[in-house]
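Can you read through this structure? Questions will come right after.
A single protein chain has been omitted from the complex, and every remaining protein chain is retained in its original position.
Let's turn to chain A:
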Amino acid sequence: MDLEEAEEFKERCSQCAAVSWGLTDEGKYYCTSCHNVTERSQEVINTDLIPNTQIKALNRGLKKKNNSEKGWDWYVCEGFQNILCQQAEALKNLGIGPELKNDVLHNFWKRYLQKSKQAYCKNPVYTTGRKPTVLEDNLSHSDWASEPELLSDVSCPPFLESGAESQSDIHTRKPFPISRASQSETSVCSGSLDGVEYSQRKEKGVVKMTVPQTLAFCYLSLLWQREAITLSDLLRFVEEDHIPYINAFQHFPEQMKLYGRDRGIFGIESWPDYEDIYKKTIEVGTFLDLPRFPDITEDCYLHPNILCMKYLMEVNLPDEMHNLTCHVVKMTGMGEVDFLTFDPIAKMAKTVKYDVQAVAIIVVVLKLLFLLDDNLEWSLSNLAEKHNEKNKKDKPWFDFRKWYQIMKKAFDEKKQKWEEARAKYLWKSEKPLYYSFVDKPVAYKKREMVVNLQKQFSTLVDSTATAGKKSPSSFQFNWTEEDTDRTCFHGHSLQGVLKEKGQSLLTKNSLYWLSTQKFCRCYCTHVTTYEESNYSLSYQFILNLFSFLLRIKTSLLHEEVSLVEKKLFEKKYSVTKKKSRSKKARRH
């Protein structure tokens, strides 16, 4: 119990007549000289003297004697900055160069703060007349390269000491008017200073920062650096907990308390969705007025030629297919620098789905080779099988059926494990998020309860079963020639499905069906829909396999396949159009 803590209580002690009061654990005044405890509790006094009771109470941490209850003052965007730091650090641990964190991401972030007028500009905008000067100074002094610390650094004493130490006297030394006034009136609060206001803020033309958006920033930085991580890789790393996201706020400094409205801002309970992050990437890139990104050339990892190779290997398809994918890339113009490079200002901004595009190209090639009509692929397999039996010494012909059997088994197993891991995922952090101070003990008690129950049940679980966290890997499936249990098809030949015609090779299959006959031209976000039952089982399997690999919806992949086909068979689409028009005329 601290001495002279309760300065506002000016009465004389009934027993010793001294005016020297402290606070008991229950928040009642007691005389520090004779230890006589009164029945007056602090809040009662405050109502008489100070109009805004709750501010005082909050600043004093209500009845708790621990004055660091309230913690530091911090702004929401500082929280986001902290998260971005954590994420950049994690990326560094994955092998990404440090320039990403120190230069690229940091600059993007600063630019964001500038553009959203939260800092680094002449008149940062806040509501209710807050004086943001302190924040501005802090941000400009902030050293990004240092550990992810609170911006309101020790280097700025008045900012920090408020509430952190028992000796400080808030009502005499206020660096800025306490914005909590608005909060206490509505009885909604937050650990951050502007939590409530932030969640209600709706500025036109400004892209508001959210936790999913931190990944957009990460991806933009990765893209700028042309690192060998695709968006689906990034999101998968998040899902596997290699990159902080779900409970990133857990690693905020101890004094940065989160509660109330902060929950809605930082307490994420869903994994990032590919399309959502992709959209945000474009949004942020546009909002930040970024220039054209560094060129994606043929030697870049993100170039379809390289990505196709990667994915072909991953799904155990023959290397020979790579020639075909390169060909499709050439024919559709999808390998062009201008097509691939992200340029937020130009209209070609929507092409950064490198992984989905690469996979779509592979799907198209599979359709070209095997038609995937639930018929031809199996007859071709029969031929391949016959040939392989007779010619055991030669390079085997790629047998679609064999590949399907092996791949389906591996895929089903992987998917099952993935579903089980997801079902067991622990969302709740050790640091419970609570609504308000009243709610805090309840939240902590609940957490304790959960932890105890878990301890009890962990004795029932075989400890060897719980394997350690997997190390991050770019490949989800691995196939080697030496593995005798599972055939590796990398070296197999496509001879069985190609035929020679003069100088060039043609596919034996001469048919093709389009994934989408007619594209939607309205303003919806998708240009086509995917109704599974309309398509062959082989096609469905292929889509399911690749969608799982990238953790995207099958409809997204289907759309991308359709778009590739649209480019590839441009003529066909215009022909169809003419035909239908003429038919319509005839009908009339």
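Keep this in mind: a contact is a pair of C-beta atoms (placed from the backbone, for glycine too) under 8 Å apart; a residue touches a chain by one contact, two chains touch by 3 or more; residues count from 1.
Please note the rule applied: contacts and distances are computed from a predicted model.
Matching "Orm1 type endoplasmic reticulum protein", "TATA-box binding protein associated factor, RNA polymerase I subunit A", "Cornichon family member 4" or "C2H2-type domain-containing protein" against the UniProt entry of the left-out chain gives the name "TATA-box binding protein associated factor, RNA polymerase I subunit A".
Listed residues A:210, A:487 or A:555: the one in touch with the omitted chain is A:555. Against the chain not shown here, chain A presents residues 263, 267, 269-271, 324, 327, 368, 373, 419-420, 422-428, 432, 443, 446-447, 449-450, 452-454, 456-462, 465-466, 501, 504-507, 510-518, 520, 526, 528-534, 555, 568-569, 571-572, 576, 579-580, 583.
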